[in-house]
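Before I ask anything, let me first share the structure, which is written out below as structure tokens.
Heads up, one of the protein chains got dropped from this complex, but the rest are sitting where they should.
Labels run A, B and C following the written order; every chain starts at residue 1.
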Amino acid sequence: MADLNRRLVAEVLGTAILVATVVGSGIMADRLTDDVALALLGNTLPTGAILVVLITILGPISGAHFNPAVTMVFALRREIEMNVALLYVIAQVVGGILGSLLAHAMFELPIVQVSETVRTGSGQWVAEAVAAFGLVFTILAGLRFKSDAIPWLVGLYITAAYWFTASTSFANPAVAIARAFSNTFAGIRPLDLPGFIVAELLGALLAMWLAGWLLAEPKLAAQEIKSKLKAAE
Amino acid sequence: MADLNRRLVAEVLGTAILVATVVGSGIMADRLTDDVALALLGNTLPTGAILVVLITILGPISGAHFNPAVTMVFALRREIEMNVALLYVIAQVVGGILGSLLAHAMFELPIVQVSETVRTGSGQWVAEAVAAFGLVFTILAGLRFKSDAIPWLVGLYITAAYWFTASTSFANPAVAIARAFSNTFAGIRPLDLPGFIVAELLGALLAMWLAGWLLAEPKLAAQEIKSKLKAAE
Amino acid sequence: MADLNRRLVAEVLGTAILVATVVGSGIMADRLTDDVALALLGNTLPTGAILVVLITILGPISGAHFNPAVTMVFALRREIEMNVALLYVIAQVVGGILGSLLAHAMFELPIVQVSETVRTGSGQWVAEAVAAFGLVFTILAGLRFKSDAIPWLVGLYITAAYWFTASTSFANPAVAIARAFSNTFAGIRPLDLPGFIVAELLGALLAMWLAGWLLAEPKLAAQEIKSKLKAAE
Partner (left out) sequence: MADLNRRLVAEVLGTAILVATVVGSGIMADRLTDDVALALLGNTLPTGAILVVLITILGPISGAHFNPAVTMVFALRREIEMNVALLYVIAQVVGGILGSLLAHAMFELPIVQVSETVRTGSGQWVAEAVAAFGLVFTILAGLRFKSDAIPWLVGLYITAAYWFTASTSFANPAVAIARAFSNTFAGIRPLDLPGFIVAELLGALLAMWLAGWLLAEPKLAAQEIKSKLKAAE
């Protein structure tokens, strides 16, 4: 891990490039085709690809969270200090918004926009909870069993989740906020943010809870049983 | 390997996410385009991607079978106990059905459905036998030569098999049963299940038989010859 | 390496599955869409994916040539005996034809067919020479620098070559012959085989020649210079 300044800059930079990719590829795809499945494909492949890159190159600096739901889980697991976690979240939101603005600059659109795309309803909320559950569980299981594969696991998971969740898997409150600043293919109406963010945080907490049991190390489990036996004596 | 409870939960969870991906991405793709090749592409990429993820993160817990044909082969090779194998199969079928229901919930469709998609005939059965043959042979050869590549090998094999088999490669009795519960792009009429399942099990057995000879370790082969020579003396 | 029987069966099996994938995915894609670019994509992804799988799982048995141009190069480099090389080529041609027949069986088409697709002219021949040059150079450089990456290098190279060569990169005489037996998307008129095969072999020889110089080990190069100096004394 680098010092705090470098870590925060890495979170800003990573989230900015991630959102620039999500929003920019959405604009590109939407401009080039009328087929929405093809547009989603043109949105999916760049997002999955850039995640592999960003997590590989910035992970050694900041851990490459780029996502307040992920930072929250690490804070609750006491793997990052609470005050650092708050700075991470601020960095992620700032970075995400910068990413939206950068995408607009590249495509010569008004720099500041507000999305009008409606994304609400029980199906969308279930989808976001599932999306964030899968993302956080993938990260925690990856850390437990094969940490050098995490960039690929996250990139591939999001590639799948763009298609199997009804919401196209935002799965990230900072990215959701940033997408509210873009009235393009990838946008979301600000009014619909709270539902998405709550669902994402609940999904992340559910994954953390399940991982706490399912991924427990056998040794730890054995020790737990032994200490219970001792306590019972 | 974890304890039995954790193993069974991993099989339920993995098969559920696998089926939610197959069914969910089928619904998403089918909604967004009229081009069936594009819909199949939107079904293929998420399925291949999620298989790499699920086998990597759940393999260390349960072996990541998610497939009764695979569990049957390991049981016949005495690499899993028969009573555990039966519990695995039940977990896979339950997980698969839950995955279909979850996909429907995300896309706000009736939760319980029965498929009306006809999938029958000699071409389909040959295709399912080929699909399961290739899957099981890939797994057994992967275990023999490069076990840490198995998540990728299975994900890439299914990516190919979705297109080169006439049946789009179900290759998995639990997934086939779960898809009978979804009257969407990925569905299969319950009446057509027996033909698919029999073909899949036969393909899996054929792969096990061929692998038993083709992948025999040179040392073992030599020992076998020596013991035959001794017996002949 | 396994014994000769196993090696030949591996060459038959691998080439059969490779051709079944090329021909089968071509039929599938052609049936599902009118857009030829989309059909080529539905042909490309499965071919690239199955190559990674087949070379990984059969490479340790036979070297996973599946291609007479590759076998010729290894024979000329004296890395495989000439009589074994001839048996390899026969196995590859037989396996390839079986792969075409299997694809037809799965898609309920007449099992034996003869292609009527015209593929001829200087552009096609240059393209096949380039395709085979790139394939053989990739394999030789992979063996020299990073042999465990060869399955991925070949799969990715063919993924690219399907699109950047005007001939969609057959790059393989056995696969070309097998494709002459299929009057579908991936077919080639028997009359056009000689031009393709000659171009492929010339491209392979060119790659072997360039690799002999470009990939020479520094130590060898140094020794060569020293021995020349000695000879000059």
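A few points about this structure:
What we mean here is this: a residue touches a chain if its C-beta (ideal position, glycine included) is under 8 Å from a C-beta of that chain, and two chains touch if they have at least 3 such contacts.
Computed from a predicted structure; not experimentally measured.
Partner chains of the missing chain, restricted to those shown and counted over the full complex, are A, C. For the chain missing from the display, the contacting residue among A:A103, A:L135, A:A199 or A:L214 is A:A103, taking the whole complex into account.
Here the missing chain is touched by one residue of C:G14, C:G48, C:G63 or C:G96, and it is C:G48.
For chain A, the residues in touch with the chain missing from this view are 2-3, 6, 9-10, 13, 17, 20-21, 23-25, 28-29, 32-33, 35, 38-39, 41-43, 45-47, 49-50, 52-53, 56-61, 102-103, 105-108, 155. Within the entire complex, the positions of chain C that touch the omitted partner chain are 35-38, 40-41, 44, 48, 121-123, 126-127, 130, 134, 137-138, 141-142, 144-146, 149, 152-153, 156-157, 159-167, 210, 213-216, 218, 221.
We adopt the following convention: only the chains that are shown with their structure count from here on.
Chain contact topology: the protein chains form an open path, each linked only to its neighbours in the line.
If you average the Cα atoms of chain A and of chain B, the two centres end up 29 Å apart.
Between the Cα centres of chain A and chain C there is a gap of 41 Å. For chain A, no residue reaches two or more other chains under the stated contact definition.
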